[in-house]
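A protein chain is absent from this complex, but the other protein chains hold their places.
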Amino acid sequence: MSTRSLPGLLPLIALLGLWQLLGSPDSPFFPAPSSWWPALFTRGQGAKIVPAVLDTIRTFGLGLFIATILGVTLGILIGVSRQVGRAVGPTFEFARALPPAAIVPVATLLLGFDEPMKVVVVVLAALWPILLNTSSGVQELPPTLLDTARSLRLSRTRTVFRVLLPSVMPAIVLGIRVATPIALVITLLVEYLTAVNGVGALVGEAQRTFQPARVYALIVIAGLISLIVNSLVRSVEDGVSRRRVGDRL
Amino acid sequence: MSVLVALAVLWEVLVRFKIAEVQFLPAPSEIAAAAQDEILSGEILGRLVHTVGVTALGWGIASVIGMGLGLLLGLSPLAYRYSMTSFEVTRAIPPITFVPAALLIFGFSLKMELVLVIYGGVWPVLINTIGGVRSIPPELRDVGRMLRLSRLETIRKVVLPAALPSVLVGLRLALSLCLVLAIVAEMVGNPAGLGNGLISARQALQPALMFVYVIVAGLLGVALNSTLRTAAKLLLPSNALKELAS
Partner (left out) sequence: MDNQPRYECRKLRAEVGSRRGEPRRIVLDDVSFAVAPGEFVSIMGRSGVGKTTLLRILAGLHEASAGSAVRFNGEDVSGPPEGVSLVFQDYTSSLLPWRTVAKNVELPLEGRLPIEERRARVAEALEMVGLADRADAQPFELSGGMQQRVQIARALASRPVALLMDEPFGALDALTKADLEDQLLEIFAATGTTVVFVTHDIEEAVYLSDRVLVLDGTPAKIVAEIPVSSPRPRTQMLTRESTEFLEARHRVHEVIFGT
């Protein structure tokens, strides 16, 4: 965050300040911000925080990773072959529009309450932006590029790894950037709905045991994870696009 | 479409002849039967109307708030400078985590569902409106000045139409998000609608019925999406539609 964007924090700071002044630490709805941090550690619950954060990050990371591999592979297949694209079109249209929350009960029923179930749900939700960006990236490639590869008599694998993938890279990275917040939201959602583990499960627990200050503290933690993860992905994206600009110069 | 049918047939054969046995996995024929019962009893229709109603209402309110605020932030550099970071930071917090807070504050109620849907829907509209207004080519602003249009005229005739494609993208993203949040709220908070139907079927261990609700939710998503896309086509000249693709 640059210093130029700092003045923009004023309303948030003002809101929290006002909340602090008006809210009491025992309010069942809006406990004062100063009571949030201590609430993380009351009743010996402090030890749960770090493992929960790690669980959330693991599910999120694994889910996004698998979604990327799967999305890029399928995206290239669909992008290269019109027939495949047409055949799976309606199926994908449906799967993409399906609210991810609706998958959760089915997933728990079929797969049980465990880590793989969490990852499967995250993959199913985060897959689409990557897949669609990859396939449209492939479709929009200038035909000259593939003709060049053919006239240079490159092998199929070489064409894919030396020509196709690098040219589609910005589209893939864009897809990953769109998929990142989705993957995180769905991770927290599954955790909240199934209480398997992670930050989402802790928020649910805090809510069910009526610890509002703890709920707000965990919301802040979720927000921090999201800010860090998103800015990481954005800097990767900047790196990729800068390298491409550099190539052209 | 044929792929869908082929998948359904394969699924039916696998389950019917116990080639692949997965516990709680109903055959498509069982799902169809469950769907028939549920449709005849009117249960689905009632839940569908509830979810669609809350989604549409919440989305409508979120759109008005998002566009109004977005226009203000997009047009006023001062407002932008002194608030944008606050919005960025707040937006980063996954809206799902506000579900527990909303439950604590509003209890198991329609109000809680509506508040969540509105909160989630505001963000895409807001961000895309700001983006649309601020990314208008500087040449276009110069055109407005050169033709000596008044500020109001410039906003009405140049800024708003130029930002429209981006705003429409925001509205479409918001609609899918509103649907997701409505279903989540119904699953954990407000005992009504499709989300509650899903959870009830899950708890009653009626997998076929559960699949019925999953399919209905998916179809609803498709329907809402294509409705908005058609509306966008009517609103925009065809060259601007490219931006709306995907």
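Labels A and B are assigned to the chains in the order they are written; within every chain, residues are numbered from 1.
Here, contacts are C-beta pairs under 8 Å (C-beta built on N, C-alpha and C of every residue); 3 or more make two chains touch, one makes a residue touch a chain.
Treat the numbers as computed from the prediction; the structure is a model and nothing was measured.
Chemist: Could you tell me which of the visible chains the hidden chain touches?
Modeler: B
Chemist: Considering the complete complex, identify which of B:V64, B:L140, B:A204 or B:A223 is in touch with the unshown chain.
Modeler: That would be B:L140, which touches the missing chain.
Chemist: Which is it among B:V89, B:L110 or B:V158 that touches the chain not included here?
Modeler: For the chain that is not drawn, the touching residue is B:V158.
Chemist: For chain B, which residues reach the chain that was dropped from this view?
Modeler: 137, 139-140, 142-143, 145-149, 153, 157-158, 161-162, 164, 236-237, 239-240
Convention: only the chains that are shown with their structure count from here on.
Chemist: Between chain A and chain B, what distance separates the C-alpha centroids? Give it in angstrom.
Modeler: A distance of 17 Å separates the two centres.
Chemist: Write out the stretch or stretches of chain A touching chain B in their complex.
Modeler: Checking each residue of chain A against chain B gives 1, 5-12, 15, 28-30, 87-88, 90-91, 93-106, 108-110, 132-133, 136, 181, 184-185, 188-189, 192-193, 199-200, 203-204, 206-207, 210, 212, 215-216, 218-220, 222-223, 226-227, 230.
Chemist: Can you check the complex and tell me which residues of chain B touch chain A?
Modeler: Per the stated touch rule, the residues are 1-4, 7, 22-25, 80-90, 92-101, 103-105, 176, 179-180, 183-184, 187-188, 194-195, 198-199, 201-202, 207, 210-211, 213-214, 217-222, 224-225, 245-246.
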